[in-house]
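The complex is shown incomplete by one protein chain, all other protein chains being positioned as in the whole.
Just so it is clear, A and B label the chains in written order, and each chain counts residues from 1 on its own.
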Amino acid sequence: MADEPGLRIEIRRPQDIASVRRAVGKAMDSVGASTLRRTRIVTAASELARNVLVHGGGGRVEMQVAGREAPRGSGVILTFIDEGKGIADIELALRDGFTTGTGLGMGLGGAKRLSDEFKITSAPGQGTTVRIASWLRRP
Amino acid sequence: MDEFDPGAGEVQIFEVQDCLLVAIQEDLDDRAVLDLQDRLTERISKTHARGVLIDISALDVVDTFIGRMLGSIARMAAILDAASVLVGMRPAVAITLVELGMHLDEVRTALNVDRGLRLIREQIDGRAAGNGR
Partner (left out) sequence: MPNSSKNLDALLRRRFDSILNAWIAAQSSEGVLRRDLMRESEIRQQSRAILDALATSVSRVDINERIDLDADEWADLKQLLKEATDRRVERGFTPSEMATFILSLKQPFFEGLTNELADSPSDLLKQAWSISRILDQLGLYTNEVYIAEREEIIQRQQTEMMELSTPVVQLWDKILALPLIGTLDSVRAQMVMENLLQAIVERGAEFAIVDITGVPTVDTLVAQHLLKTAAAVRLMGAHCIISGIRPQIAQTIVHLGVELPQVVTKSDIQSALAHALRQMQAQTYAQTQHGPLFAELGHHRG
């Protein structure tokens, strides 16, 4: 594939969340996403990055940009990875307003609604991986 | 007289008559967000401001963290007896916040600074006339 190599951003400190927003914004601009689409994905990325920091104890995000020639056409794929406690009940976590004691919802349901694709893998003690994608061409 | 607070790199808070005016010009990181919340509440209290106007027309992204901050500021302002209005939210931002389930019902909104100031005026004067709390 003649795509640009993936970009990885560490999420260890609060200011890294803003860095993720900037980088994702740039990626969305590079594939010519509309304002609304860009806003949705950057916001979803912000929520997921914050999850990594606050609930996952730190981690990273890996970004891939797909060009027009890719099988699905232009798009951006983001994978958020942390090695935290993991989520015991994913379905519960996806429901809005789910909290883990700090009084803050996990924003997973929202991030899912804002993306074209959403996949979460997590288990207690095994960390969490959330992968979202935004495709410019509708299937 | 208008005053402004020139903290280096911080979001500026302007005093306009008996109101405070904040225009958030760019994406704030978490630290700057909390810092703004602190400074603003302190300023409201110190100046006995009757109104607070927050202009977010320059923001192209508002996540739940900033959203919660905006809600907090509104509630704190109310406790300090100041009316608050949020103005200039962009369409894409509004759609996205709603999708995230964040309706910010506790925050009054207006389309722009002009309308926002008018709204604050109505609230303040309305209260003075005995209509409010």
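Everything below uses one rule, namely that a residue touches a chain if its C-beta (ideal position, glycine included) is under 8 Å from a C-beta of that chain, and two chains touch if they have at least 3 such contacts.
Treat the numbers as computed from the prediction; the structure is a model and nothing was measured.
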{"item": "Displayed chains contacted by the hidden chain, counting the whole assembly", "value": "A, B"}
{"item": "Residue, one of B:28, B:83 or B:117, that touches the chain absent here", "value": "B:117"}
{"item": "Of B:11, B:24, B:40 or B:89, the one touching the omitted chain in the full complex", "value": "B:89"}
{"item": "Sites on chain A contacted by the missing partner chain, in the whole complex", "value": "36, 73, 137-138"}
{"item": "Residues in chain B touching the chain absent from view", "value": "16-18, 86-95, 97-99, 103-105, 109-112, 115-118, 121-122, 124-126, 128-129"}
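One rule holds for everything that comes next: only the chains that are shown with their structure count from here on.
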{"item": "Centre-of-Cα separation between chain B and chain A, whole angstrom", "value": "29"}
{"item": "Residues of chain A touching chain B in the complex", "value": "14-15, 17-18, 21-22, 25, 35-36, 38-40, 42-43, 46-47, 50, 96-97, 105, 107, 109-110, 113-114"}
{"item": "Complex interface listing, chain B residues touching chain A", "value": "27-31, 60-65, 90-93, 95-96, 99-101"}
